[in-house]
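Inspection log for the structure reproduced underneath, given as structure tokens.
Here is subunit A:
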Amino acid sequence: MLEKQEPPLLSCRGLTKRFASPAEASGGGFVLANAGVDLDLRAGRVHALLGENGAGKSTLMSMLSGWHRPDAGTLALRGAPLVLGSPAAAMRAGIGMVHQRFSLVEALTGAENLALADGGRVSARRTKELAQRFGLALDPGKRVSEMSMGERQRLEILKLLARDAHILILDEPTSVLAPAEISGLYASLRRLADQGRAVVLITHKLSEIAGAADEVSVLRRGRMIAHNLPRDPALADGWDMAELSRLMVGRDVPDCVASSVPPSCVLGAQDDGLQGAEHSETTLSVRGLTAQSGQGEPPAFADVDFEIARGEILAIVGVAGNGQEALAATLGGMERPARGKITIQGRPYDRALVAYVPEDRHGAGTVPNLTLAENMLLSTTRSRGAIFARGAGSRAARKALEALNVTASGVNALARELSGGNLQKFILARELSKGAPLLVVEQPTQGLDVLAVCDVHAAILKAAETAAVALVTGDPAEALALARRVAVVYRGRIAGVVAAGDADAFERISRLMAGLAPVEAALAEVAR
Partner candidate 1 sequence: MRAPKISAVLLSLAALALFSLTTAAQPAWAAAKKTRVAFVLLESINDQGWTTAHHDGIEYMKKSLGNQVEVSYTENVLSPTDAERVIRNYARQGYDIIFGTTFSHMQPMYKVAAEFPNVKFMNCSGFKTRPNMGTYMVRVEQGEYLAGYMAGLMGFKDVGTVATQPIPEVVRGINAFTLGLERGLTESKTKFDPNKVNTIVWLKSWRDAVNETTLAEVLVAQKHDLIRQMADTSDSSKAACLKGVPAVGYGTDAAKYGASCALTSTIFQWGPVYTDIVKQVMAGTWKSEQIFSGFEGGGVGLASFGKAVPKAVAAKVLALKAKMAKGDDMSFVGPIVDQAGVERVKKGQKLPDQELLAMRWFVKGVFGKLPE
Partner candidate 2 sequence: MGFRFVVEPWTAAAPKRRAALSLCTALAAAGVLGSLVFALAGVAPGAAWLAMARGALGSAYSLSEILVKAAPLTLTGLAVALCCRINLWNIGAEGQFVFGAIASCAVGLFAPAWCPPHLLLPLALAAGAAGGAAWALGPALLKARLGVSEILTTLLLNYVAVLFMEHLYFGPWRDPEGMGFPGTAELPDFVWLPTFGDTRMHWGLPLALVLALALWWLLARTRWGFRARVLGESPKAAAYAGFRAVRITVTALCLSGALAGLAGAGELLGVQHHLQDGLATGLGFTGIIVAFLARLNVLAVPFAALLLGGMLVGADQLQTDLRLPGTAILALQAALLFGALLGEFLAGKRVRVVRTGKREDRHGA
């Protein structure tokens, strides 16, 4: 792919950014948000930056738009070194960003917001001219509060264009748009690129890039896994979507599997022989489960059927936003289904029979400002008696700390003082202490360091010896590392169930997650 090498409009080399981890502020812990990131943005191109939640996309873009200063690495604008001290400096350099949350004054009109942004006079005519010049349909006299999300977005873009931005960064621009508005946005972006600008589209949705991008870069866990992949004209979508999905979520099995860790972890996924018969007792049975839906919106998931036997781990995977979050919350008892049946050990659903490790460790799984002893009682407190059993809570918390080797200053430490890994182990220990027949774990290792990942995996495998486990995760590698079967959720339905032992399991899961597998095949699997 050699072409005339004019310098890129903007190029980044080795950008690195660390943040003090709030959980470990006293210990001086850091989260590496970006590590040695390279990226080139060229005029005339729409560049898609792919990555999962937390992969570091937003950090990278806030360094480009002047909100954060990189700890290391360099930026160059048309070949000349560039240092950005503030968003204003970035704006002067021609770099502008449209954030997911718009910064518009709702009570003012489009023209007024524009004047506010560029310091010019309020003029409906000027606004109209600008809008027409860039092909962004906008009524300058309309109040922002009356605008649709698409209009607001166009106004945000116009604010940048009015200040002569050459590099436009849009953070998850389609997340707020109705489907009909998305193609309009793509057309506008294409036009802006054709006029000689560089456009960056941040997204975690694979389906979005096919129609819009010229180049793709993939970030994972703060590192640039692949950058500036050009469109392949031979492929219908432009890229091998399964490959991109693999790049995005990571094909590597968690590192601990290969290193010095408990034996169960080394064994990896539950293998079929280990747990005896296929037809061992069914612990969890889900039939026709459908989530409640808001007005006009489809339910988060619908008509979900599956079973988990005692001693089995079923992984439920999906790209964020496909309904597995709501499914986990329903299994965990936080949400009520609209219809369908959940049976545990043949009995109707009872949350006392469920141990649940929610995705939100700090908000739902624990209360940050309460002590561990108190947090211990969060899901294990009995319902009788007026006085709450602080002593029992302390004892149980102490046991939990020991059980999974949680590092904490003691049972009177506040939950927010624990690191993510230790907090997760604490929650897991608490839930396991209930001895419930069903364990639901949701995104158990998201954001954890390698050692904690290992401990958590080991604990889940241990729990699976006596309970049925539903492992809800966005990481197919994790699913394959632990589970025997992997159910893939796509747009609220189980798109397919893949046996972890199959040779092409990872490929098939990746395809299913991207919505690329034929549905018939998936249905056949489910009917098993």
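One rule holds in what follows: a residue touches a chain if its C-beta (ideal position, glycine included) is under 8 Å from a C-beta of that chain, and two chains touch if they have at least 3 such contacts; residues count from 1.
Inclusion criterion for the candidates: all candidates are chains of the complex that A comes from, given by their letters.
The structure displayed is predicted, hence computed values, not measured ones.
Asks: Out of 1 or 2, which chain touches subunit A when the complex is considered as a whole?
Replies: Answer for subunit A: candidate 2.
Asks: Can you name the residues of subunit A that touch candidate 2 in the complex?
Replies: Listed in rising order, the residues are 22, 25-26, 85-86, 88, 332-334, 351, 356, 358, 360, 363-370, 374, 377-379, 381, 385-388, 390.
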